[in-house]
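Got a structure here, written out as structure tokens. Questions coming.
Complex shown without one protein chain; remaining protein chains in place.
Labels run A, B and C following the written order; every chain starts at residue 1.
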């Protein structure tokens, strides 16, 4: 898919790739294959069925127009996808998606992709922290004027300043790692979240499924979205902390303040002399964007009955944007830090 | 561009088309052509320059890869676009974008597209109101049980009920129409919003430009985004009112309540008997989505100095989504109302 | 009630007074008195009943502990209040609140107070505009450096700068005035919003009630909160525009920039030399506060069935805060503008 100009600015190709239809369908099919194999291992469906399902999935080419129609009708892609997949599997078609419900496939598919996302986020957090450490190594010994409440206060060390940018990111990285185990779990509940269709093999199937997908084991959590909200909170704290860094750089790089110089600033269509701290500004924009989205995502915690299409759709509208914005923010921050130089010897 | 499955559900092709790069670039180029002609008419640039610019724009094929690079560097597409356009124009290149700044082109380009959007929104509002009127014609004479605070209250007429869905939409439609004149204006300020580059022809150029683009005349409003925030408020009131309609339909269509029957409900991947009020749920999701985005857009009113890249980017991240969500909500509402039937004679 | 220290800073006594229990109860009782008289005039209750009700209300001392208990039990104060009032009225007690429901009394009571609030807001908007005009008179002829994207751009006139602060406030004031008629209307629907209890006198009673309370006439709007959301939008646009002014002043008053000097800045507990632009910062804080609340208020548009205790309570949690924050922001802005002086002759 062609990326828009705005995506080039505030999006991120690597993270966007996790939320394409291609990526989602692949993750759902991975769930269906693993489920079939787990159910065969548990004796719930024939071995031959699992083999046929795996083979069909390996060769599967979804009919996208039909999926789009299914999406429009059902509000979720899985019923149409399962129908297509059953047709592709043929004889053992009825073993496809056995005992599962749409949300099992979609939520587990989401977790598979969030596992990748978290790995990438951790890498990028390390990259930002490394860039800040390098900046501190180079410029940390300088002294700069501190400002409180928008007024000059007293001098501080640049190293101390940089430390206030790093510390929140380190905390968020540790929180993110600690969250992995709580967040990255299978969803397997069946139509009403009770796993009733799997009978006394439910626990076993869940365990086997989790093992195959390298996800944690969990009770069905169809209506319990608090770990997702918690994850989103980390995202917004990352972008918020980078927004603070961006705001600081933009302030420090003001011509009159000149504590920081930003190389490679953006040009203007009207003023040749301008060198705009574009990346710094973008960090602020993404921080405010994610903060707002976080509030909206928390609205989706009010999930009615045993599954809410309204709350669930709201989550789907918001969460991917937050992940991409966070990835973009981290990428931009690394670039920005590489452009920044603290100025020594500036008169106060 | 291929539309995603989620866009098929909660997006809207007609409105999405207004926010593609193609649409934005076309609108910007339309601004540049009209500006050149206005400036030629005012004697600021040669007639031949305007003619050359119009011709170049008519044949212009932007180099998208270069624009993407420009976007990344400058945070805005206009500097790179103007560069390309000047090269295409050749001799009169320096007359391109004369006295204007990036934000002039982008904001005016936005207004050109919002003019279309408002027209479409008005049509769709009428469509929903018409569908509600038809529903009232057919079912309005029935009586239904009212519920207050989630408990049965006393009977009301179906016509009265439907009227509570229509009235807010009519109000929003009228507000939208009244807003047209305030909102749909040119942006022409030059680098710092003073039109200084246009000298004593500034007012004349602005008037000619507005006339050519069929937009209203306005003082430069680079940092004054309140009309956009006001427009976004109407959008969120529309989706909020439709969210109320959706919530009502989902409640009234509960099997136990059965005051409303929804034809063509969505299927489940696990339960053949289900008929889910998908469109009703989506209206609720879109209402909550837009409400959250509205709050975020208002954060962008805090616009520092004479132009804020941070606030402006935030607006760009949010506003198109709100317009599309509103268009989608209106489309889904018309569909939903066509699926709804009030039930008569149901025992209380 | 004692005001907290924080209220002294970001609250506003005049606006807070509109949202005390005292003010709310007085407004509700005014509604009940006017309703009784309107119903007597329409022949629905005896003249003597209206007279007795008016007399009882004139002398009424609510039992606050009992009202608090009623609030806790019923989620709304009106049932307990009507019980007390009926006891106070005695023989004609059953004519109290005839054909009305809690929401009629509370919503109409809200409108009576918003009428006062809007008047105050208009006055304060004029005061800010007047202060800006005086500032422009004194300093407008000066030239200052404009900054775009946080970098020095080109010089502009101070008068032009001040005009960008004034224009959005003028627009909001006009919008507020235009909204008066749409917003400030009676609520009279009875238990399920159909006015059924008032029979063929419903329209007459509504008209008489509106006349007595100097409010507009409207169909029952229990579940249609869009005019309130629209009003809240104006509030947030006002605070957002003042937040822009505050952000600008804080930036321009930086020691290094010194385009503006702020007299009477706040002191620090640790640095005697500081003069902090406290009021400028507060304008930013209030802008962001109101922006967030606006998003939340719009969540309350999704109002289920014929009356939602959930949506309604959410509105009650948010709206008064927004009104007070707006009043405070306008007061602080007037103070701040009086403290501001543009500096001439500053070297670039």
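As a working rule, a contact is a pair of C-beta atoms (placed from the backbone, for glycine too) under 8 Å apart; a residue touches a chain by one contact, two chains touch by 3 or more.
Note that the structure is predicted; figures quoted are calculated from it, not measured.
When you scan A:11, A:62, A:193 or A:266 for touch with the missing chain, the hit is A:193.
Only one of A:3, A:30, A:171 or A:207 touches the absent chain when the whole complex is considered: A:171.
Among C:178, C:217 or C:317, only C:317 touches the chain that is left out of the view.
The chain omitted from view is touched by exactly one of B:22, B:151, B:177 or B:344, namely B:151.
Residue positions on chain C in contact with the hidden chain: 1-6, 8-10, 20-21, 24, 67-68, 71-79, 82, 97, 100-102, 105, 190-191, 197, 246-247, 250, 264, 266-271, 276, 278, 281-282, 284-285, 288-289, 291-293, 295-296, 299-300, 308-311, 313-314, 316-318, in rising order. Within the complete assembly, residues 147-154, 250-251, 253-257, 265-266, 268, 271, 274-278, 280-281, 292, 295-296, 299 of chain B touch the chain that is not shown. Take chain A: the residues that touch the chain left off the picture are 75, 146-150, 153-157, 160-161, 163-164, 167-168, 171-172, 175, 182, 191-194, 196, 219, 221, 223-224, 226-227, 229-230, 233, 236-237, 240-241, 243-244, 247-248, 251, 284, 287-288, 290-296, 298-299, 301-309.
Assume only the chains that are shown with their structure count from here on.
One simple way to say how far apart two chains are is to compare their mean CA positions; for chain A and chain C this gives 39 Å. In terms of their C-alpha centroids, the spacing between chain B and chain C amounts to 28 Å. Across the assembly, chain C contributes 147-150, 153-154, 251, 292, 295-296, 299 as residues in contact with two or more other chains.
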